[in-house]
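In this view, the complex is presented without one of its protein chains, the others remaining in place.
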Amino acid sequence: MKYVDEYRDPAAASRLAQEIRRAARHPWTIMEICGGQTHTIMKSGLQDLLPAEITLVHGPGCPVCVTPIELIDKAVEIASRPEAILCSFGDMLRVPGSGRSLFDAKASGGDVRIVYSPMDALKLARAHPERQVVFFAVGFETTAPANAMAVWQASREGIENFSALVAHVLVPPAIEAILQSSNCRVQAFLAPGHVCTVMGYREYEPLAARYHVPVVVTGFEPVDLLEGVSMAVAQLEAGRAEVENQYSRAVARMGNQPAQQRVAEVFEVSDRQWRGIGEIPASGLRLREPYRRFDACERFGLLAAGAREPKECISGLVLQGLKKPYECPAFGGQCTPERPLGAPMVSSEGACAAYYQYGKREHARN
Amino acid sequence: MCLAVPGKIVEIHEDADPTLRRAKVDFAGVRKDVSLAFTPEAVHGDYVLVHVGFALNVVDEEEAHKVFEHLKQMGELADLEESGS
Partner (left out) sequence: MPEINLSCPVPLPAGDRILLAHGGGGKLMNQLIERVFLPAFSNPALECRHDGATLTVGGARLAFTTDSYVVHPMVFPGGNIGDLAVNGTVNDLAMCGARPLYLSSGFILEEGLETETLCRVVESMRLAAQAAGVSLVTGDTKVVDRGKADGIFINTAGIGLVEHSLSIGPQSVQPGDAVILSGDLGAHGVAILSVREGLEFEAPIVSDTAPLWAPVEALLKAGIEIHCLRDLTRGGLASTLNEIAGTRQVGVRIREVDIPVEDAVRGACEILGLDPLYVANEGRFAAFVPAVQAQRTVEILAQFPVCNGAIIAGEVVEDAPGVVVLLSRIGGNRVVDMLSGEQLPRIC
């Protein structure tokens, strides 16, 4: 596959790893933000190619992990209504809310369907005018344009039986929250490539300057990640703190204008709860007033309810890179992929699940 | 939620309304119908990055090769160092 295979080339990977080993004179802690990047790191065993000086920590890059419990509970509530069809991406189905997940709701008779695009949900709404079709609109900025288009289209065509349960989150405020934390150990960031395809990388420039951290916009294939790490290490060793773009084949500084415009038309910035972290101001998106009737909470009259994360779950600390999953007292005992206490154990990208999966390798190395 | 895969545009379905412009994109022999609403500049033969049914950008061919140019240079430099120059 073009633009994929070349970035999985073993010789290129090896050469970049060599370069990193040569350049790294000091220990450095680097955080990658996106769940997809974590996935590649784990899947290709990338850590094995890095020298001991480089520690990768996995940030809150999986929206599954950072979707608040309350919203899962609302999705489950909606799914159990007979008139509703709840549509979601695959990843979300396993995340437990206060008690149940969407999978559980499905097992109890709820109409829960996996879709690959919000437009599939819209199609369902057109085909079933007698049902209420709800799309679980989770994601970073990458997915916002598609979700905005679905709502905009629904509005334009008058598909009034469609609504969206909105749980969008934004990356730069999350990075800032991590950097502001008093025990932040992260010295450089690999910014999520596809988020930047949409948004560009201007927003990271003030962060790099204010906190003196290098930010390298990085892609998702092994060669991309190695190059991103290499660029971050070069900056760290030289004492620089700039925003650089490794993923230049897919990212321009200003991002994708038509996509940003559609998002700005349909959504506005709002405060948002991050699971295990708490509220981060201005870190989410909600529907603007002219589109508010497509908000599923309004459509179904769902009130805000308090929801509790089990006390043992330290996911917030894990998500911020402050703790490794195996430093959590519940890890692997009370909290396992089969009985997760918190979201990082659930998602295949979640830091805890990734460690649990590849845990034996990590323990052997350390 | 960032899985976006590059594929080649093999067919375009024009529309006066740019939000309805679509393409058939080929991924190693699999073809999917994709919206070009966010990539009005995309043309037949371009590679686009596709995420949840939408093309998010046209892959910049020149930029794509830069890492390999850089690696080649690194390789040549390493060879020079090895040969003791």
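The chains carry the letters A and B, assigned in the order they are written, with residues numbered from 1 in each.
Criterion: contacts are C-beta pairs under 8 Å (C-beta built on N, C-alpha and C of every residue); 3 or more make two chains touch, one makes a residue touch a chain.
Since the model is a prediction, treat every value here as computed from it, not as a measurement.
Participant: I'm checking contacts with the chain that's been left out. Which of B:Cys2, B:Ala23 or B:Val48 qualifies?
Facilitator: Considering the complete complex, B:Cys2 is the one touching the chain left out.
Participant: Of B:Ala28, B:Val43 or B:Leu77, which one is in contact with the hidden chain?
Facilitator: Answering carefully, the residue with contact to the hidden chain is B:Ala28.
Participant: Could you pull out which residues of chain A are in touch with the chain that's been left out?
Facilitator: 1, 4, 8-10, 13-14, 34-36, 39, 42-49, 62-64, 89-91, 93-96, 100-101, 103-104, 106-108, 114, 116, 139, 143, 222, 326, 331-333, 336-340, 345-349, 353, 356-361, 363
Participant: Please give every residue of chain B in contact with the chain that is not shown.
Facilitator: These residues touch the chain not displayed: 1-3, 5, 7, 24, 26-33, 50-52.
Note that only the chains that are shown with their structure count from here on.
Participant: Which part of chain A faces chain B closely enough to touch in the complex?
Facilitator: So the residues of chain A touching chain B come out as 1-4, 6-7, 12, 15-16, 18-19, 34-36, 63, 89, 91, 116-120, 138-140, 142-143, 145-146, 149, 153, 192-195, 197-198, 220, 223-224, 227, 246, 248-252, 256, 258-259, 262.
Participant: Note which residues of chain B are touching chain A in the complex, please.
Facilitator: 1-6, 8, 19, 27-28, 35, 37-40, 47, 49, 51-54, 56-57, 59-61, 63-64, 66-68, 71, 74-75, 78
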